[in-house]
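Have a look at this one.
Removed: one protein chain of the complex. Kept in place: all other protein chains.
Note that the chains take the letters A, B and C in the order they are written out, and that residue 1 is the start of every chain.
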Amino acid sequence: MRKVLILVLLSMLLFTTGLFAVVSGDPVVEGQLPFLLTNAGQGPGGKMARLLIWQSGAIEDTDFDYNAEPLKEDPNDLTAREYKMLFVIIGSSAKGLGASGITIDEEIARLNKMIEEAKKLNMFIIAAHIEGKARRGNPGSADEQSIDAIAPYADYLIVMKEGNIDGKFTRIAEEKDIPLTLIDNTIDFMQVIKLMFPAE
Amino acid sequence: MLVLMDTIIHYFYFVMAGFFAILLLKNLFKRERRKGLVYDIVYSYVIMVFILRVIGIK
Amino acid sequence: MYLQTTIIAIIMVATFALASWKLKSPEISMVITAIVGALVGGFGFPSRLLVEGMFTYFDVGMIFLTASIFINIYSETGAMNALVRWIVKQFYDRKWLMLILLGILMIIPGALTGAGSVSIFVVGGLVASVMNYMGFTKRRVAAFIYLFAMLAAVSPPINLWAMLMAAQANMPYVGFNVVLLVPIVIIALFTIIYTGTSKTPERKNKEHILSELPLPPEGMNWFKIITPFAVLLVLILISKFAAFSIPVLGLPLTFVICAFVSAMMDRKRWDVRKWFGVMVKTMDQVFPLLATVISVGALVNIMTATGVRGLLAITFITLPMVLIYITALLFAPFAQGALSYGSAIILGTPIIFLFNSIGLNVTVTAAALSFLFPLGDCLPPSRIVGRLTVETVGYEGSYMSFLKAIAIPWLFMGAIGLLMLIFPNQLDFLVVY
Partner (left out) sequence: MKNPQYLKILFLVLSGVLGLLAGIEFWELRHYKETVVVSEDFTEKVMLSQYLPSLKNTWGDTPIYVYDSGVPGGSMLVLGGTHPYEPATSLATYVMMENIDVTSGKVYIIPHANMSASTLGMLGNAYIKYYHIETTWGQKKFRVGDRNTNPLDQWPDPFTYVHYPSTQNLAYQDIRNLNRTFPGRPDGTLTERISYAIMELIRNEDIDIFFDFHEASLMYPVVSTYVAHDRSMDISMMAAMMLSATQFPMKSEASPKNLRGLTHREVGDFSNTLAILMETPEAFIDRVVGRMSEELMLEGKDEFLQTAAEKGLVYCDYDIYEGFPDALGNMIIGTPMDYRVGRHLSGTLEALNWMNQFFPDKAISVTFPNYVDVMNNGSGHYLHDPSKADPSRVFQN
């Protein structure tokens, strides 16, 4: 009942945001299960994506795991299950600086290790930047460093248009020959998930 | 109990400000240094500030 | 808006210069400048803004007053002379040890309260007279006291600039201790060496000095010398470490309690007239400072109302990074001179956000800025700590010559602060505790 209600509501939303393509760019890549959902930059984006995946109803809750900071404590995080994909949501947090904030150098080191290991394990890496310009910053910022640590090594990019206003992701996609799917709003990430995992 | 002590201290500060206003007033009329006219003006408005606090205006 | 505000700013600067020159009172010059600024800015006669501004640093004024009353009553009991006498006796032949001890002594009150001026009020007189007796020139004494007052303000546990920036930027005031202490030790050592290696040609011999020092009054003993300071230390420590078991005392009441304890140590403890006389004299002595903090608030309020403050802030923070580094040693101290602790909020916080947005360590950045702001405490219009130093030391030359006297260690401290600002990420290993 609850899910039905949400779906009705969301379809109304999609209606209001326009019948136009909310998902554009390269065709959506077919997803593989199970996958590990995670976050680069210690922002809330990973949780947001998890929420949207739940809301999409496209896959079961057991089809993926969420880990905010894999390899931070447990070196076996990536091998805990036979993950087919590593789904990385990029974005730092603006709330709280200094001792309450992120420590970007350690974070980047962890991300590099994570990518290296994922490559070794032959995981399909998806880099998603879904929060728009709020998660874009000046060169050297936590956001940009996180993007640089993940996006060029990905096999697939999902980016909210507003976050690509300077064409950074287009450039990465072209240089590295990575498919790039664009969405209009964060919430349209749900559409991408549905397209990635079409109902049987 | 702490609230009561806080309240007492609160009022003590107003008394203290009042006391300083008196010291300032005394110095306005009779002081050892900076006897110039200009400092009479400075004393006057500083006294005014203390009085506004004492009477709970600001 | 740029042009209009710039014109107002120029008129205000000109008014301040002219008024200071003609009236020889920085306090009233600030108020006149404020009034002129408001008139030019189209605010009419700004009675509300003027008076409201005067309350900005009202509590700071109360701290100045009560701290001075405490220390003057303490001196009146003769305890101060006894203390100076003891220090000279013990350390006459151990100059370096003495300078280090005096430095530590200077740092404690400011470190605990966040205000360098409190250091000068509480121990500055003592340090100055010991150093005078030891034959140091007034220039070196002034430099020593001013520098250590600044370091005291910067020193943990309470660094108000860092705390204010942290508060505004929503970052906890955590992790500052080491990153502040290491540069403080470096600057302190430099200052001690700078002072200690200076020539002391007029140094009298020990017996001569002791004969010059007034003999302590009858019945003076260690208990009487120590107790008032012990009470001060205890009150400050329990305010910090047992804050939930006692009411909020505030520094003014803390000093009043210490003053009362001091008076009770005196033989003629109930001679109310005598104590009242001391307080009247104290008021006379610290009035310029009190008037300064009252007046500077009025000036800042009008600078804000007219947009002059905004103009200064936007100009600084929109400079290219290189120019921010180059001009930091100018902007930060002058902002402090004009805005006092407001400098941290107005220039400091935007810099924190700016630096954060390019991935620089904000804790080191905040610490670095907190070394740059206090440098301005000797600069106009307010120049609070500078004037306090001059008064305490009894420095006789012009204010300009005082600035020259403190220039070398001042620049050293500025250079350290600037280096920290330029290399925050290389120094982030210091953000440990």
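Here, a residue touches a chain if its C-beta (ideal position, glycine included) is under 8 Å from a C-beta of that chain, and two chains touch if they have at least 3 such contacts.
Bear in mind that the values here come from a model prediction, so they are computed numbers and not experimental data.
Enquirer: Taking the complete complex into account, which shown chains does the hidden chain touch?
Expert: So, spelled out: the chain left out of view touches A, B, C.
Enquirer: Looking at the full complex, which residue from C:Met1, C:Val322 or C:Met400 touches the chain that isn't shown here?
Expert: C:Met1
Enquirer: For the full complex, which residue in C:Pro183, C:Pro216 or C:Pro252 touches the chain that was left out?
Expert: Of the candidates C:Pro183, C:Pro216 or C:Pro252, C:Pro252 is in touch with the missing chain.
Enquirer: From the list A:Ile53, A:Ala151 or A:Ile187, which touches the chain that is not on show?
Expert: Residue touching the chain left out of view: A:Ile187.
Enquirer: Pick out the residues on chain B that sit against the missing chain.
Expert: Against the left-out chain, chain B lists 1-3, 6, 9-10, 13-14, 28-29, 35-37, 40-41, 43-45, 47-49, 51-52, 56-58.
Enquirer: Need a quick check: the contact residues on chain C for the chain that isn't drawn.
Expert: 1-2, 5, 41, 47-53, 55-56, 58-59, 62, 112-114, 157-158, 160, 163-164, 166-167, 169-174, 236, 239-240, 243-244, 248-253, 297, 300-302, 304-307, 309-311, 313-314, 317-318, 342, 345-346, 349-350, 353-354, 356-357
Enquirer: Could you please point out the chain A residues that touch the chain left off the display?
Expert: 2, 5-6, 9, 13, 16-17, 44, 47-48, 51-52, 55, 93-96, 99-101, 131-132, 134, 138, 184-188
Heads up, the rule we're going with is that only the chains that are shown with their structure count from here on.
Enquirer: Please tell me the distance, in whole Å, between the geometric centres of chain B and chain C computed from their C-alpha atoms.
Expert: For chain B versus chain C, the centre distance works out to 22 Å.
Enquirer: Provide the C-alpha centroid distance between chain A and chain B, rounded to the nearest whole angstrom.
Expert: Once rounded, the distance between the two centres reads 62 Å.
Enquirer: Among all residues of chain C, which ones touch two or more of the remaining chains?
Expert: Expected reply: no residues.
Enquirer: Chain A touches which residues of chain C in the complex?
Expert: The touching residues are 166, 169-172, 174-175, 352, 356-360, 362-363, 366, 425, 428.
Enquirer: Touching residues of chain C toward chain B in the complex: what are they?
Expert: 23-25, 27-28, 31, 51-52, 54-55, 58, 62, 65-66, 246-250, 252-253, 256, 279-281, 283-285, 287-288, 290-291, 294-295
Enquirer: Over in the complex, which chain B residues touch chain C? Could you list them?
Expert: Within the complex, chain B touches chain C at residues 2, 5-6, 9, 12-13, 16-17, 20, 23-24, 26-27, 31-34, 36, 38-39, 41-43, 45-46, 48-49, 52-53, 58.
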